[in-house]
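This report refers to the structure that appears directly beneath it.
Every protein chain but one is kept in place in this view of the complex.
Up next, chain A:
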Amino acid sequence: MKDDLREEGWRLIDSNMQDLCTKYDLLHSGENNVMRLPFLIKGSLRAPSRVNFDDILQAFDAAERVAPAGAFPSHVRLEKVQVLREPVINRKTMRPAGAYQYSVMPVFSPGEVLENDFSAICELYNTPFQEILELLKSLGAVFVQEQALLNSLRDLTIHTAQLPDQWHNLGFDALGMLIDPHSAKVMVDKDLGVWGQAGSRFLDGWVELPGAAPLPAPVHLIAAQALGAKAPAWEKRKPSMRAMPTRQLHITAGNAPQIPFISALRAILTKSAAVIKSPCGATLPGALLSLGLLAAAPDHPVTRHLSIVYWPGGEAAVEDAFFAPNAFDRIVVWGAPDAVESVKKRALFTKVLTFNPRYGVSMIGREAFAESLEDLAAAAAADSLVANQKACIASQIHYIEAEEDQAKSYAQALQRALAAFDRASPNYVDPFFVGEIKRVMRGVLIDGDWFVNSEEGRFCSGVVLVDREIPLSAVTMQRMIIVRRLDRLESALPYLHSGVSTVSMSPLSVKERLRDEIAARGVSNIVDLGHSGTMFPGMSHDGMMALSELVDWKNG
């Protein structure tokens, strides 16, 4: 049996996701575009109660009546369920179809997911890391086995996906890569690695630190003098350390649908008891992970100490309990400034990790224009379109050191590159942002030179060339790139700060010349042009080794 486990992963697969979906009537679009999504509550599947569609409609009608002007109620709570609604997008026209997809989810109470039984948690904390890798292997096998289900979910959720089709589909394809055990091991060993030791060793137990030389406190010296032979033998201490798992709350964001998955994976890799809050607009990844874990390893300690749920941000009944002292050891917050700020203010006694709203830029020196303009523009466009320009690392502003005519040629080449993207993967621009782009074009950036790709008069993508400072509120992140021309690239340095996550640069000589100063100003990633979106296991995130922040480092 043990050998079988090694062969297949953590345990033999004897149930599957499709069976669970069928049994509980989950994850398919029923009548009236209603999909039922489950929660994972400490290893137990919770399916939503049955609800009448008319009751859903009435609840949203009521919410609309009391909503402030301009607000779009996307969440309602009925007696035993909560419902999210998202606009359906016509994939041919990439415009709102005028209908909604409803996700019906169960409810939960905070007490059900909080972890206070430390002897039970220690079973998870002391699970060998190898078993975590085997769990991931099993999960991967389940996802391969359930390809038909995944395909149907990919096709179902594309109707509300705000990302273009290709991005959406590749997101599903990337699941296997995200949970690849080899990458996971590298990630843990590098991220938690200290004292020349692999990180997974610290996660599994107390690791002696051979080179560590303990230093005495004054009291030891005084004691040695006063007590002679009875003095504490501090020299004999053999220091050790452990990366202790923690109880984690992850409040995730949906600008890239992989984020809830990545955040949950960090909890799993650190062998931590965790509650994951799915974001509005990306509740499916959490549901998939829940079902995958239940199919792959229902009795695994990770599964039994993991909860994947949803509540609308700001709901006091949930958040007061979650942000109370000692409810969690770590709170991870991704997302909007007000969400991050709100959590920081309320969870005063818990260590809060924030993945703040940030943005990327590109810096292109004069020498780069000696090469092919089309290649330069293609690389720069790729940096801008990470997660269709919605990722925190996507380049929003290109600072270019160029003459006016060069800058214009560059903007035009960029426009052509974007047009090619538009043809290959038509863009979806939310109606709100259609309005925002009009505002920017006719308002704060009226003085810019605009190079717009449109279809039937509707914005698809575009470039605006300016030669002055601009307010960041002009950034719309909808395949709209702001190119700011400069006489000297160094003039862009004052605009780099900790809000800038990534700077992609060309040519190499410019990167080498400026990268230390850019890094000193708070930027986290300084990469070659065209590489903003590339990642590797064990890399830092927003200036942190994230796993290292999620564990509690203990000294022995």
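Throughout what follows, contacts are C-beta pairs under 8 Å (C-beta built on N, C-alpha and C of every residue); 3 or more make two chains touch, one makes a residue touch a chain; residues count from 1.
By definition in this document, contacts and distances are computed from a predicted model.
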Hey, which one's the missing chain according to UniProt: "Spermidine/putrescine import ATP-binding protein PotA", "Aspartate carbamoyltransferase", "Acyl-protein synthetase, LuxE" or "Carbohydrate ABC transporter membrane protein 2, CUT1 family"?
"Acyl-protein synthetase, LuxE"
Given A:390, A:511 or A:541, the residue that touches the chain left out of view is A:390
From the list A:253, A:486 or A:510, pick the residue that touches the absent chain.
A:253
Can you say which of A:358, A:485 or A:541 touches the chain missing from this structure?
A:358
Missing-chain contact among A:238, A:345, A:438 or A:513 belongs to A:438
Check each of A:30, A:128 or A:337 against the chain that is not shown and name the one that touches it.
A:337
Can you list, in ascending order, the chain A residues touching the missing chain?
67-72, 74-75, 253-256, 259, 279-281, 312-313, 334-339, 357-359, 361, 390-392, 396-397, 430-432, 434-435, 438-447, 450, 468-473, 475, 477, 482, 484, 495, 497, 499
